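On to subunit A.
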Amino acid sequence: MQPLLEINGLTMDFGGLRAVDNIDFNIYSKEIVALIGPNGAGKTTFFNCVTGMYRPTGGDIYVHTDRDNKKRVNGLKPNKVTELGLARTFQNIRLFKGMTVLENVMIGRHCRTHANIFSALMRNKRIIREEYESASYSYHILERVGLDVFANEIAENLPYGAQRRLEIARALATEPKVLLLDEPAAGLNPQETDNLIDIIKMLRDEENISVLLIEHDMGMVMKISERITVMDYGKKIAEGPPGEIKENPDVIKAYLGEDIDAQA
Partner candidate 1 sequence: MLRLNNVNTFYGNIQALHDVSLEVKEGEIVALLGANGAGKTTTLMTISGIVPPQTGEIFYNKTPLHLMKPDEIVKLGVCQVPEGRHIFPHLSVSENIDLGAFLRRDKEQIRKDVEYVYDLFPQLAVRKNQLGETLSGGEQQMLAISRALLSKPKLLLLDEPSLGLAPIIVRQIFDIIKQINRESKTTILLVEQNANLALQIADKGYVMETGKIRLSGDAKDLLNNDDIKKAYLGGV
Partner candidate 2 sequence: ADTIKLGVAGAHSGDLASYGIPTVRAAQFVVDEYNKNGGIDGKKIELLVEDDECKPEKAVNAATKLMSQGVDVVVGHICSGATKAALSIYLSQMIPVISPSATNPALTQSGDYPNFFRTIAPDDAQARLEVDFAVEELGLKNIAVIHDKGDYGKGLAQFAKKFIEETEGVNVALFEGVTPGALDYSAIVQKIKNSNADGVIFGGYHPEASKIVTQMRKKEMNIPFISDDGVKDETFIKVAGKYAEGVYATGPKDVSSNPLAKEAEKKHMEKYGEQSGAFYLNGYAAAQAILNAIDNADSTDPQKVMQAMRTNYVETPLGKIKFDEKGDAIGVGFSVYQVQNGEYVELNY
């Protein structure tokens, strides 16, 4: 089967520091994959390379646009990558704080709409329709993630957990094929985390979106992911289903510690 996202030998150096070291990675349709590893292992950097935030120093990243076509996305600008169907959230929440919740999501629609300055000034029928569709599409996404009640609130006034979900909603508005979530459960309490798990599963089942997530909450990772990739010092040290990873001595040594169940 064709992967949606195909990564070969991805490498990223910062000066002397090799933050991502020769990583191979594929993600397929309707998959939920977790990326875990100690702090500073290079997980976020991996995301940044894939989404065009950084220009990788080595390796190839391909996005499969349809059955036979794949496009190399190394060094493409982030907005181009997003147009190709990869959308992400950020480890430290980066919302458009002064805008309303709905507007935040509508920014996600930017790359799927077309109005330019002139047509916006003229505001003809087509533009009015586009505006309306973009607003209602965004609103439906808010309904899906349960934020519709906040639609007209200013984003920074939202509770923290809602802000996390808003980041996801915003990414969804770009109609991604693969959603990359960087520590979506950080700072959430267990109830909120469960809620988040339901949303992610719903996205996969109903919207056919594949999800790649970085997370330190092992409870969540084990519950949700079909496959786990473990990084340490920029390298991939293990890959496999949750049950296997939990027992992997390397992973236990580098990351999990001895009795993981006590925490989860």
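In this text, a contact is a pair of C-beta atoms (placed from the backbone, for glycine too) under 8 Å apart; a residue touches a chain by one contact, two chains touch by 3 or more; residues count from 1.
Candidates were picked such that all candidates are chains of the complex that A comes from, given by their letters.
The structure presented is a predicted model; accordingly, all values stated were derived computationally and were not measured.
**Q** Just give the number of the candidate touching subunit A here, out of 1 or 2, all from the same complex.
**A** 1
**Q** Okay, in this complex, where on subunit A does candidate 1 touch?
**A** 37-41, 91, 159-161, 183, 186-194, 216, 218-219, 254-257, 260, 263-264
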